[in-house]
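Below you will find the structure I want to go over with you.
A single protein chain has been omitted; all remaining protein chains appear in their positions.
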């Protein structure tokens, strides 16, 4: 029984927790098949230490509608590029505490090599394409948009600092 | 707070189901830490089609005590080789139906690259070292020990067929 | 005379902070491109910190500097993304 690609991909951007494994287990049960011998489940979590600073919490801002579209597009591209059965992927927005799951990706595949490669490709592609921004708040009270110049550098240099 | 390596590895060989994501979620919660920004969870499942034959069910036989020791050794070696925080790994033995989980591996790490590499290394090493054998039963009523010569070949050739 | 078009502009992440606004609008000559819009935003008294190579999405898809804008387009200025 063949399935249309849309039946094999589930993606969402959400303010609700992604911490729960079981939710992905349910989705994989719905979209996976007994032809899939491998499941790869990746979670990105809020880490206490980032680039040597102690993080207290994060805020993710998204370009909501575009992020929904890009995440779906990324997963459909993965379905084209890799021999995988089904994909479920979700990304949090809003305020996250330490240890909370920010991104979760489940991939089922007949063979494990395809699953590992597709899972890795999806998270790497999310990191370069998904229009989501991370505002890190630190133990020392400061905060910083990840990927942006530091406020001090921003005040003292011109546009070329982004180059 | 540093942990002894033994606190960071959980392994077991079991006749009980490994299908439940939540059990690994609990274990990761016990042995992981907020320094771990990535979790990689791999499941191997009984696939309907293997090498072109329709599988109806599997039986895994293990050299029980040695398998326990090897699985633990493999995970401790992974802890030495990769920058990972914690590892939980389990393998089923006995009779498994289609879709059931035969092996599950959870790895937490500060950074995702270490998690993907360690997870992959563990499953590949399990496949070459763990003393567990798979007896496949097919829809057509035949059965076969995976990796062994076919019964027909076994009857007609000498020992060199294993070479 | 040349027609004018109006586009909606969105500023995300650090751009929203630096621009002190999350959205705005811009009036442009018809047939203006993404690059024309960015130039006008960076102009005197404007967002001079916007990089030449700023990433832009038009109607929620990534767009090239040479993409021609149409009246009513939604144009988002995309700082370095940091999901995951």
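Just a few scattered comments:
Letters are used for the chains, namely A, B and C, taken in the order the chains are written, and counting of residues starts over at 1 for each.
The definition used in the following text is that a contact is a pair of C-beta atoms (placed from the backbone, for glycine too) under 8 Å apart; a residue touches a chain by one contact, two chains touch by 3 or more.
A quick note: this is a predicted structure, and the numbers were derived from the prediction, not measured.
For the chain that does not appear, the touching partners among the shown chains are B. Across B:27, B:87 or B:123, the single residue that touches the chain missing here is B:123. Within subunit B, the residues in touch with the undisplayed chain are 44, 60-63, 65-67, 69, 91, 102-103, 123, 126-135, 145-149, 154, 158-163.
Definition applied: only the chains that are shown with their structure count from here on.
The minimal number of chain-to-chain contact steps leading from subunit A to subunit C is 1. Separation between the centroids of subunit A and subunit B, computed from CA atoms only, is 26 Å. Note on chain placement: the centre of subunit B and the centre of subunit C lie 51 Å apart, centres being C-alpha means.
The residues of subunit B never reach two or more other chains; the list is empty.
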